[in-house]
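Heads up: the structure comes next, in structure tokens.
Shown here: the complex without one of its protein chains, the others still in place.
Letters A, B and C mark the chains as written, and numbering starts fresh at 1 in each.
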Amino acid sequence: MDAPSHWAGTAPVRILEPDGTAVGDPDVGLDAEQLRELLRHMIRARRLDRECMALQRQGELTVYPPFEGQEAAQVGSAFALNTEDWTFPTFRELAAALVRGVDPVQYLWYHRGTWHGGPYDPRATRFGPICVPVATQICHAVGVAMGLQRDGADACALAYFGDGSASEGDFHEGANMAAVFGVPAILFCQNNGWAISVPTGLQTAGEIWKRADGLGFPGVRVDGNDVLAVYRVTTEAAQRARSGGGPTLIEALTYRMGPHTTADDASRYRDEDEVERWRAFDPIDRYRTWLVSAGHADEDFVRTCEEEAATWVAEVRAGITATEAPPAEWMFDWTFADPPVVLARQREEALGG
Amino acid sequence: MDAPSHWAGTAPVRILEPDGTAVGDPDVGLDAEQLRELLRHMIRARRLDRECMALQRQGELTVYPPFEGQEAAQVGSAFALNTEDWTFPTFRELAAALVRGVDPVQYLWYHRGTWHGGPYDPRATRFGPICVPVATQICHAVGVAMGLQRDGADACALAYFGDGSASEGDFHEGANMAAVFGVPAILFCQNNGWAISVPTGLQTAGEIWKRADGLGFPGVRVDGNDVLAVYRVTTEAAQRARSGGGPTLIEALTYRMGPHTTADDASRYRDEDEVERWRAFDPIDRYRTWLVSAGHADEDFVRTCEEEAATWVAEVRAGITATEAPPAEWMFDWTFADPPVVLARQREEALGG
Amino acid sequence: MAEWTLSAALNRALIDAMENDPRLLVYGEDVGRLGGVFRVTDGLQAKFGEDRVFDTPIAEAGIVGAAIGLALTGWKSVVEMQFDGFSYPAFEQIVSHVAKYRNRTRGRVDLPIVIRIPSFGGIRGKEHHGESPETYYAHTAGLKVVAPSSALDGYRLLRLAIEDTDPVVFLEPKAKYWAKEEGELIADGPEVGEGRVVRDGDACAVFAYGAMVARCLEAADMLEGEGVSIRVVDLRWLAPLDVDLVGRSVRETGRAVVVHEAPKTLGMGGEVAARIMEEAFDFLQAPVARVTGWDVPYPPAALEHRYLPSVDRIADAVRRVVSY
Partner (left out) sequence: MAEWTLSAALNRALIDAMENDPRLLVYGEDVGRLGGVFRVTDGLQAKFGEDRVFDTPIAEAGIVGAAIGLALTGWKSVVEMQFDGFSYPAFEQIVSHVAKYRNRTRGRVDLPIVIRIPSFGGIRGKEHHGESPETYYAHTAGLKVVAPSSALDGYRLLRLAIEDTDPVVFLEPKAKYWAKEEGELIADGPEVGEGRVVRDGDACAVFAYGAMVARCLEAADMLEGEGVSIRVVDLRWLAPLDVDLVGRSVRETGRAVVVHEAPKTLGMGGEVAARIMEEAFDFLQAPVARVTGWDVPYPPAALEHRYLPSVDRIADAVRRVVSY
């Protein structure tokens, strides 16, 4: 199967072939239960992702950016982190959020238009607010890493970003500062081939993982649809980071199966054949095939996962559809710790209180 | 002689040893007269640079950023360009400006506080305005290169910037766009070891020239105090650019002998020994030694250069000291092509009728 | 009689301008193959080719910086910042260079650059998609800033902005992209800096721009019923401001209300109020009222309607001013 253009060039780190056969050492340090956990996460994530598409069509969400096809990249990397580690998402990291234990209903408040980027507690979850201004979150993760470094914490900070985001100045400033200060940061790029309608080939003439070398730190390219390979490179990067080895840039090659968001009409810029060809690279099929053939799980387990996921998704749906519009007070309550008199008066005027 | 830390790592392209002996092929395609021209330019440049320091002390200039030590980097690169090529300077490229035919008196209006960055005609000279917001000019050069590409012009655009400027997002955005569009641009970094008080080691953990590879275009590291080597790599980059080969990143290793500007007290952050060690790398001594030993010039020529330079510098001094403060009208005349009524009224108010 | 949406009218303006001037370029994020997230550049790449209409990497500073270089080589640019909130990465290039380049080169280098920015709220957008950036740009000396309120006017103003040799920040009210207006697209008309009276009245002058103009007209209808006739002025140009029209309108009505979506503090309302004092103090019979967004970040979709000036808030302000 010929992978599309954005996979051209340096071959990525790979453990499982698209057809599920192992080409690398599948022992990434996870026991059978943890290996099954990876599949469970991916199945739940995809179910919820598809449900969100439906919720949006039904008017329960305003706009939604689906991540189908990127489950391995997100689950494999998020699963490699410890509770003390921090994660900074873009707007497409719901799968990672689930693995990190973020409450899906609160997370979806954002896409429902109930509140802004950080409706959940970013400190408690160590999962940063949903971040839309692309690449800006990279600098936040580097700042957290600077803090962890000063606290001598045994932890690191990972920032997700896309192939398109990597064209922003903030990518460079954040990556360079991380390298200069040698902080425990992981810059995790999901190269999914597209930035809305713009293919990766129009975002860069090079290979994103190679940029690290120019800034003096290690970079690695991994098959983002191979959850084991993603887990391994992220674990290595995290260990290096926590032990004072500084930052790592990871380029995970994956593919955005859906539209950019529910507001996007992908047929205007890419043909469905491309998407179809990608089915063969599906991260979940690949991993399930291997997991079962390797004897770590049987079809029963898979079925149970699917069923359990279905029930859970139904609960999430119930939770988000039951979410009511917030009171207008919220507009005023958190701009400042102590509302200045001018703002207090505006609050009265607005709420007629 | 051990070069300082920012020269560590990959050995730069070099034709002349610091002591003036040739280690590479000195035939860079220049005839004897042109070779002498290079020396003439460097001698004039240094004379004027030192005169400007004096002019500032005497209150004839407001602040001045000396370039002593960087003559080869600037003269060698500027000399490699054709009249149709464009150059975008920072605030320290007076030597390059002279080679490009910019009127020194008009150029110095800037440092006298007579007018802003572009007192000379940037279009006529194809030398962009003196640019202080670091790295922003890189994007302007890339834009010019995009224009040249569309016009099918046999020309390129070169942007100067420093080691510190390369930490800015605009460096990345400009370099990446240049590569993606394959435009005829040259990104010329003078790594002089310092960004005001910050050594290059605190600006980057890598080697600047290597960043090009990560963005998919060629990068080269050159001894910036070897005018022949600088001329050669810039000529090659320019030829590649003009013939559709896309951009090149050049890192010229040099050293800032003086303070950041006349307002800076370098003794607060670097010891004079370092500066003294650098005398041994002086770009002018090196080149003169070779030029004479190679028989392209004799000491008479050098003496004449010095004398001619002295007279010329005296003229420049006379010109700049004779420059009067501009009329207040200038403040209003060029904000817009057609001053809006509100501004016209302010003009009246300010000029009293 | 043709019917135009703002999106279609702006699209036509770009087509007509590009046909008139072979050295006019259109570029930005997703403006090429996709035709822009609001379809304003729809079909342009197919029509004019990838050399003149192209997608750029996601690099706003790079995009605006490149426009400066292109201007130096004689190419005019219409660049798109995908949303208001995403024009901020280009702020340094816009403020330190685009606004100052002509001045610092003593008039030798014009920058015929139009920076199109889908702006303001009202579309239930996510955060950073409902910003009102006009103060940032209108306060910056060297920039012209315009915000159309309707399709036909939008066509004309974009043509005018492109013709202008000075840089123009063109703020497009997202909430009006799909609003229809009947009529013919005509390029000529009032000059840069001219506002317009969209409805006359003598009790009070109400100044607005962008999507708020339509709300003011609704308020005018409501008030008409109460026997209060207001003059609704579409400022259009926020820089340069039509101070003469502002002054005249207040001298003729004696009362004024300014309406905008941006937060109150340092919004256009303050500037217009100050100009009114300078131009018509002796005619002013009540303090100028400001009906604006609150001094808080733009709210999520669920609360948008509690943030944006509503017809009721506008009408109330007029009643207060008129009965002062």
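Everything that follows uses one rule, which is that a residue touches a chain if its C-beta (ideal position, glycine included) is under 8 Å from a C-beta of that chain, and two chains touch if they have at least 3 such contacts.
Since this is a predicted model, take the numbers as computed values, not measurements.
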Which displayed chains the hidden chain touches across the whole complex: A, B, C
Of B:62, B:289 or B:321, the residue in touch with the unshown chain: B:62
Residue in contact with the excluded chain [from B:6, B:40, B:100 or B:116]: B:116
Contacting the left-out chain in the complete assembly, out of C:288, C:301 or C:318: C:288
Touching the absent chain when the full complex is considered, from B:169, B:184, B:247 or B:283: B:169
Missing-partner contacts on subunit C, residue numbers: 61, 85, 88-89, 91-92, 95-96, 99-100, 103-104, 127-128, 135-136, 138-139, 141-142, 239, 241, 262-263, 265-271, 273-275, 277-278, 281, 286-288, 290, 294-297
Contacts of subunit B with the absent chain, listed as residue ranges: 62-63, 91, 110, 112-117, 132-135, 164-165, 167-170, 195-198, 202-204, 263-264, 268-269, 325-326, 328, 330-332, 335, 342-343, 346-347, 350
Hidden partner interface residues of subunit A, rising order: 86, 115-119, 121-123, 128-129, 133, 136, 138-148, 150-151, 157, 169-170, 172-174, 176-177, 180, 330, 333-338, 340-343
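As a working rule, only the chains that are shown with their structure count from here on.
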Per Cα centroids, the chain farthest from subunit C: B
Between the pairs B-C and A-C, the one where more C-beta pairs touch: B-C
Chain centre separation (subunit A, subunit B; CA means) in Å: 44
Subunit B and subunit C: spacing of chain centres that average the CA atoms, whole Å: 41
Inter-chain centre distance, subunit A versus subunit C - centres from mean C-alpha coordinates, in Å: 36
Multi-chain contact sites of subunit B, meaning residues that touch two or more partners: 169-170, 172-173, 176-177, 180
Subunit C residues counted as touching two or more neighbouring chains: 57, 59, 61-62, 89
